[in-house]
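Here it is, the structure, as structure tokens.
Moving on, here comes chain A:
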Amino acid sequence: MVAIEALADKFNYWVYIVIMMIGLYAMVSKNNLIKKLIGMSVFQTAIILFYVSIGYKDEATIPILYHDQVHGAHHAEEGDHSDEGAHHDETHAMEAIAKEATHHGNDHAVDADHAEVDEHEADHVIDAHVMHNESDHAFEAGHGGLDIDPNQFENPLVHVLMLTAIVVGVATLGVGLAITQKLYGEFGTIEEHEIIEQLRTGND
Partner candidate 1 sequence: MNPAITSSTPLLACLASLAAVLPILLLRKSPNLRESATFVAGFIKFGLVVSMLPTILGGTQIEYTLWQILPNLSIAFRVDGLGMLFGLVASSLWILTSLYTIGYMRGLKEHSQTRFVAFFAVSLSATIGVAFSANLFTLYLFYEMLSLATYPLVTHHQDKEARTGGRTYLSYLLSTSIGFVLPAMIFVFLKTGSSMEFAEGGFLAGHVSGKEALILLLLFTFGFAKSGLMPFHSWLPAAMVAPTPVSALLHAVAVVKVGVFCVIRVFTGVFGLEFLKTMDIATIIAWAAAFTIVVSSLIALTQDNLKRRLAFSTIGQLSYIILGVALLSDRAVIGSMAHIAMHAVGKITLFMCAGAIFVASGKKYISQMDGLGKKMPITFAAFTIGSLSVIGLPPTGGLISKFYLVTGAMDAGQTALLIVFLVSTMLNAAYLLPIGYRAFFPKDPELARQPFSWKNTEEASLPCVLPLCITAGLALVLFIKPQFLLNLAGLMVGHGG
Partner candidate 2 sequence: MKFLGLLTVLITGFLLIQAERDFPDWGDVNSPASSYKLSQHYITQTFAETSVPNMVTAVLADYRGYDTMFETVVIFTAGIAIIGILRVFGSNIKPDHPEVVLTKKKPDLIVETTCRLLIPIIQLFALYVVAHGHHSPGGGFQGGVIFGASFILLALARDLQYAQQWVPENRILNLAGIGIFIYAGFGVASLLLGGNFLDYGVLTAIIPGDVKDAHSHSMLGVEIGVAFTVTAIMFSIYSSLSSNGHMKEGI
């Protein structure tokens, strides 16, 4: 039972391992050069999957600030900075949640389900606020004193990293295909053992 729970909690990691191993097997064992390259793509994609799943947070959305948060920031800059301390105040937090829920309803249709969640899990958000007060990162450097909850958004960093990894994957695949084409031009085949056979029998 525990095992199954563990499996369920981390099923994404299981999935990526399985996919990755399929890719790795193809890279190592397949004879056809194109199949190897396909394996390579599968392999790299599995790693991307892994990374992206690191960044996932329950009930968080894509790492782009809401329209109101952006505008709220301008407000905060122009107006008072005094509400920083007020975060400890629970009522204030509740207001914030209510405000947030409305934004969801109005501006971001995409996040309809998100808003739902927020409504019946209000205390979760409070916890989160308290927590990030303790870790006091939200306020240390912010001149604007933005009202941003880190748990509201997914981790942007892994997305950036994977954008890079995707680009690298594409580039490698391209070069791999080019080499395969050159080999095909020289040997007339893309089966590795046939190429090796040709090399062994001479005519260098």
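Criterion applied: all candidates are chains of the complex that A comes from, given by their letters.
The criterion applied here is as follows: contacts are C-beta pairs under 8 Å (C-beta built on N, C-alpha and C of every residue); 3 or more make two chains touch, one makes a residue touch a chain; residues count from 1.
Remember, it's a predicted structure, so these values are computed and weren't measured experimentally.
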Touching partner of chain A in this complex, picked from 1 or 2: 2
Candidate 2 contact footprint on chain A (complex, rising order): 6, 9-14, 17-18, 20-21, 24-25, 28-29, 53-58, 60, 62-65, 69-70, 73, 128, 132, 135, 137-138, 141-144, 146, 148, 150-153, 155-160, 163-164, 167-168, 170-172, 174-175, 177-179, 181-182, 184-185, 188
